[in-house]
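A single protein chain has been removed from this complex, and every other one stays in its place.
For reference, chains read A, B, C, D and E in written order, and residue numbers begin at 1 within each chain.
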Amino acid sequence: MRKFKEMKIGEDVSFFAVVEALQKRYTPNKSAYYSISLSDGEATTDARVWDTALIEGNNVTTGKVYHFTAHINEYASKKQFVINAVREVLEGEVDMKQFIKSAPLSEENLRTGIKEYIKKIENETLRKLVIHIINTISKEYFTYPGAMSMHHNYASGLAYHTYSMLRLAEKLLEIYPGMNSDLLYSGVLLHDIGKVRELSGINTPTYTVEGNLLGHIVMGIQMISVAAAELRVEESEEVLTLLHLISSHHGELEFGSPKEPAMMEAYALHLVDLTDSKLAAISPAVSRSEKGQLTEPINSLGRKGLYVPKL
Amino acid sequence: MRKFKEMKIGEDVSFFAVVEALQKRYTPNKSAYYSISLSDGEATTDARVWDTALIEGNNVTTGKVYHFTAHINEYASKKQFVINAVREVLEGEVDMKQFIKSAPLSEENLRTGIKEYIKKIENETLRKLVIHIINTISKEYFTYPGAMSMHHNYASGLAYHTYSMLRLAEKLLEIYPGMNSDLLYSGVLLHDIGKVRELSGINTPTYTVEGNLLGHIVMGIQMISVAAAELRVEESEEVLTLLHLISSHHGELEFGSPKEPAMMEAYALHLVDLTDSKLAAISPAVSRSEKGQLTEPINSLGRKGLYVPKL
Amino acid sequence: MRKFKEMKIGEDVSFFAVVEALQKRYTPNKSAYYSISLSDGEATTDARVWDTALIEGNNVTTGKVYHFTAHINEYASKKQFVINAVREVLEGEVDMKQFIKSAPLSEENLRTGIKEYIKKIENETLRKLVIHIINTISKEYFTYPGAMSMHHNYASGLAYHTYSMLRLAEKLLEIYPGMNSDLLYSGVLLHDIGKVRELSGINTPTYTVEGNLLGHIVMGIQMISVAAAELRVEESEEVLTLLHLISSHHGELEFGSPKEPAMMEAYALHLVDLTDSKLAAISPAVSRSEKGQLTEPINSLGRKGLYVPKL
Amino acid sequence: MRKFKEMKIGEDVSFFAVVEALQKRYTPNKSAYYSISLSDGEATTDARVWDTALIEGNNVTTGKVYHFTAHINEYASKKQFVINAVREVLEGEVDMKQFIKSAPLSEENLRTGIKEYIKKIENETLRKLVIHIINTISKEYFTYPGAMSMHHNYASGLAYHTYSMLRLAEKLLEIYPGMNSDLLYSGVLLHDIGKVRELSGINTPTYTVEGNLLGHIVMGIQMISVAAAELRVEESEEVLTLLHLISSHHGELEFGSPKEPAMMEAYALHLVDLTDSKLAAISPAVSRSEKGQLTEPINSLGRKGLYVPKL
Amino acid sequence: MRKFKEMKIGEDVSFFAVVEALQKRYTPNKSAYYSISLSDGEATTDARVWDTALIEGNNVTTGKVYHFTAHINEYASKKQFVINAVREVLEGEVDMKQFIKSAPLSEENLRTGIKEYIKKIENETLRKLVIHIINTISKEYFTYPGAMSMHHNYASGLAYHTYSMLRLAEKLLEIYPGMNSDLLYSGVLLHDIGKVRELSGINTPTYTVEGNLLGHIVMGIQMISVAAAELRVEESEEVLTLLHLISSHHGELEFGSPKEPAMMEAYALHLVDLTDSKLAAISPAVSRSEKGQLTEPINSLGRKGLYVPKL
Partner (left out) sequence: MRKFKEMKIGEDVSFFAVVEALQKRYTPNKSAYYSISLSDGEATTDARVWDTALIEGNNVTTGKVYHFTAHINEYASKKQFVINAVREVLEGEVDMKQFIKSAPLSEENLRTGIKEYIKKIENETLRKLVIHIINTISKEYFTYPGAMSMHHNYASGLAYHTYSMLRLAEKLLEIYPGMNSDLLYSGVLLHDIGKVRELSGINTPTYTVEGNLLGHIVMGIQMISVAAAELRVEESEEVLTLLHLISSHHGELEFGSPKEPAMMEAYALHLVDLTDSKLAAISPAVSRSEKGQLTEPINSLGRKGLYVPKL
């Protein structure tokens, strides 16, 4: 299949693409159109759909792949795709995998990056526990999304979330003395492991039955408790404080943490998780927007769009 | 030591007793006195202290044992102790154990009563799990208090709380069809097991370090997870649903449950726990009060006193 | 009209029935169908509607009676109705009354059961007041629903709610000493009497104008105040404490109680009301569900469905 | 007894006075003194107490009468009392009644003013009901305070609160068309009648038992319900809407109203009550303060003091 | 164009009118109709639409102008318009301006009325500041709406809101001593000036970009700060206290005030704003309703309709 980058201004083209974003807009004289963002699995391009019936009639939704026919205009000296036909994909017509949304870093790079941080853990109990648990669920740990629709909702989202948090945690350890870095890194590495059982899989995940009944915090406690018993370290200070970090990482009872943070490392873990979950959800939306406009609605901000300054 | 029941109206007596309740009151002509409730470890008696300095000067506080000198008046054809001297107990002067506040039922009776309900559990996985866990912590399970100061704050309070809840749960199973009784009984039996590690002991307990960092819900999840792994039933529907019951028994996130109830048995467990924790704390306070008065302040109601109707 | 129990596997049948529950589901290969629950006014049966247009085209809604044509399959050795036609009922074609949803106990049984509890009230003032008020509104008291859509939303729901609460209250009186049983039973018997004026009638009730302006708590206070004045007991401790029970039975100001519970009997009344309103709404939904599935959405739980364990 | 207005600059005087306000302040060079506000039952004067031991040693508290010895300085061409001795009043030494804090208007004036508004009510049902109820409790209605410590906590505070609200309501009726003035005036006149039974008396009132168990909203509903039954108007639109006004006048459930306002008159009543309760509590505190300073702490604002601008 | 007042009972008429209110109702025998309120820009009339398809098929919405054909019946001795045709307006067919909803007082009258209050301000700093700011934005100040959809959402709504608040403030100054009237009037006059930059214009306004990013409180602070710097009074007590009034006029942090009221004038401003925003939104809805009915849903009350008493 030809990729976007090979298509030229002036051409009439047809291609498969996944709809990443979709927004109804209005021209100065109030006629409606759609601004959509399409991905060929490699690059993203913006497109205009002047005939709103193409979108509404085909019930086009984000996250799905369609076949598009378009003319490529020049607009502000850039390519602008104008869509003139849309249809659903026929069974077997295209390999869906190439359109799966993935983390900005490859699984390979995430494995390497995360392992660098595991190596920094000098405390043997913690390092063994972290390695033991991640090995048990290694496939899922590096490929699962971070959430259903809130943030990091793409393949390897969980690992990307973990890796960004490790980088942030490293900075906090540099600025604020007083924390045990082994414990903080272990907490970051394991804080969301329950998600590999809370979510049903990599693509368009749903909550599993046990996800609904227990949630990832309780399942994380369960997984660490059993692993600690297997390694015979269940009575250690390491496991006690690590379980506290898992239990308290949502920061407040009303967000599902059975305990509020009661250690400096627990506050740091919570703040790093909060910061990454907000900014990692906002960043791609802003990058896809034009200056002086609102971004697409962002799920984790209650579907609020943010203003992108004209600077 | 002579017990209250052997003391007669008209006598001058002296004795050791623990102060169970203490309230400053006023006579119709506004002079202050103390109404106190004393226990000889067997029976409770009310006493008047007309000289408030006896209480305030000795810094008398509830839960402690003192030596009292009193005259026994007749009041409304009942004995009324009028205290005329109070002093602290000397080291070794008295065996404190006899004054420890205990549940209304003996440990022996609670063991028997609770075992009757364990026998009702027909599901083998649940019954084995319940027995395995209770056996491991049997001593604490039947002697620990239910809380530090809120409700069931006395020896065997935890078991008494559990037993009353089992009786209530039995009634709910009778009135409301749809629940699995094995699961509900198991949930009641294990819902507070984490307390044997959250509290430091039987008398004047404090929170342990792990109690502060994890709390009894997380520790209960931990204990059941490890026990289930040992019995090789960790993947069973029984363990999944039981863990849900433990996780959700506080009813709402803001009360420390990482999940809200999502099964009928979980609602029943929460309601039975709520009902018992309120009424078991209120009942002795009302029993110690006079009609037409407010009870002593009740800790679990935010130190509110309740009105006792003149009926 | 032939009843469900007379219909046999293999037959093609047609009948009138009220739709009690309705849920869109999906087969493993993702094709939609409806699982519906039908009542012939006597028994309930589950049915499948493979052609979703039958439901959506006729705008089928719960609580209404329709004429159905079906074939009865055998499924898991039980009857399974497969609907192949639905139509609205013609005016006068069928007697709607036979489909009115009723309490699990008959009005007759409820009258008998409730009277047993009234007889237990030994305090003359309370007994006379209870009898006087119930007699005045006897027809409505034993036939009205307990609510519009939340719980006990069926004929005699109010009386059934009252009767279950009396049974629960009896258990509480047994377990927790300190309460005046006459007062607690009177409180249960009268706590919702305002509902006979808050709701417009037995079937598909709406709120009356005075229901909207005053609500059943204020109207209950009004009814008891006037009755007490008629019986010349308005200054009694009985009326004062009974009015407190009515005023506080929602437990918290934000749920519409002008006072929070301030007596042990008021706490008991609130807890019994809370327990019955939750479990009586959950119980039939669970009974209608299959194990391992979610129940239909339950109104009084914010339309949440509950998981039914596979035990 | 000589009154403040007869005392002159330069004199040494002694007198009885009630302490209306009391505030510890600091001179520019940080030495502490007390600024107190004294009332001879007629006028109020400010005084300085340079020797803080006079206040603290005698445990001087607001609301109580003391005997003072003072020298009168000239300060900013006004009299300034400098206290040099304070002592408690001996039993029988002075008639306490003359120091009772009263509303800014006399009971006589309030009776006249309020009656003017009753005369404006043209609807016969409402006017009769208002007159019937006020006549029954006429003594208390015109002498009781409006609250224990929040606002209008002085003799005739209830009537003064009612009268100010009537004046404000009159203005709202002028500005905002759509309201029935008879209903709004009746609502204002009766909204707090329950207070004559909620509070124990005129001076240093406490809550009565029924005040604690029912509160003034429920008692108001009770009083109006019984009066309406006596006048045989209990089924009227007038009584229904009046009861709604009483029930909803706190504006929100969490402030003890069993219903939120659902009529324009109910919103007006709530807003007028809110405005008067805030400003009538603030006004005297501001009047007693100096510009550029904070007022004494104001009870109904959570003990916050307000800044008085230097304008 | 003929106006409503010239049309007579019995006539068949056609006209342009803006739909001010629209409500689906039901006849006693349950057939649906629409009750609509029409304005010819001068007077308002009620109309019935028995054929609901006229409304629903044309997607008739409030705030828009349509062409209507009607017959005028006599009903309860008043004119009742029965609509039998509706169509959209053709481009240029009618001058839309004559249908713009306006404040109950003309811009002229509002200018005069507001200037009377400005004249009352004796403090020179405040008077100059008020005049300087209002002059700068005079056009918008007297023509802008007060809000998008909540209250005062019509031409000159901002000025009408300001004027009503001035009248109310005058009454408060009369009843409650202690306030500086210059400051309170200035606060009322300037409290919402930021709205002339928060809203996009007079008709069907939207929020501007700076309205979304800053809001009218911050923009008011900005405008007053700059004006004060220009007049070289930025360090004055007048500007400090005025900025406090602007900052705190929403009364609570959660309503967007960066400070809570901390002066008596600030409380008064908040209460006057609250009262006017509630009652000015309710008043026209009640006036358009029939007695014994609910009003149309009122935006600023969360779309709640109010009951209009039959008095």
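Criterion: contacts are C-beta pairs under 8 Å (C-beta built on N, C-alpha and C of every residue); 3 or more make two chains touch, one makes a residue touch a chain.
These figures come from a predicted structure and were not determined experimentally.
Trainee: Since one chain is left out of the picture, which of the remaining chains does it touch in the full complex?
Mentor: Per the touch rule above, the missing chain touches A, B, D, E.
Trainee: Identify the residue among E:S14, E:T112 or E:S225 that touches the chain left out of the display.
Mentor: Hidden-chain contact among the options goes to E:S225.
Trainee: Out of E:S257, E:S277 or E:T295, point to the residue that touches the absent chain in the complete complex.
Mentor: Looking across E:S257, E:S277 or E:T295, the contact with the absent chain belongs to E:S257.
Trainee: Among A:E74, A:E237 or A:E290, which residue is in contact with the omitted chain in the full complex?
Mentor: In the complete complex, the chain left out is touched by residue A:E237.
Trainee: Please give every residue of chain A in contact with the chain that is not shown.
Mentor: Output for chain A: 123, 164, 167-168, 171-172, 175-180, 182-183, 237-238, 241, 261-265, 267-268, 271, 274-275, 278-280, 282-284, 286-287, 304, 306-311.
Trainee: Residues of chain E in contact with the chain that isn't shown?
Mentor: So the residues of chain E touching the missing chain come out as 209-210, 212-215, 217-218, 221-222, 225-226, 229-230, 234, 240-241, 243-244, 247, 253-259, 262-263.
Trainee: Of the residues in chain B, which ones touch the absent chain?
Mentor: These residues touch the chain not displayed: 209, 212-213.
Convention: only the chains that are shown with their structure count from here on.
Trainee: Between 0 and 180 degrees, and as a multiple of 5, what angle does the rotation take that fits chain B onto chain C by Cα atoms?
Mentor: That rotation is 180 degrees, given to the nearest 5.
Trainee: Can you give the whole-Å distance between the Cα centres of chain A and chain C?
Mentor: Roughly 45 Å separates the two chain centres.
Trainee: If you average the CA atoms of chain C and of chain D, how many Å lie between those two points?
Mentor: Each chain's C-alpha centroid was found; their separation is 48 Å.
Trainee: Do you know which chain B residues sit against two or more other chains?
Mentor: Expected reply: 241, 262-263, 307.
Trainee: Judged by the touch rule stated earlier, which pairs of chains are there in contact?
Mentor: A-B, A-C, A-E, B-C, B-D, C-D, C-E, D-E
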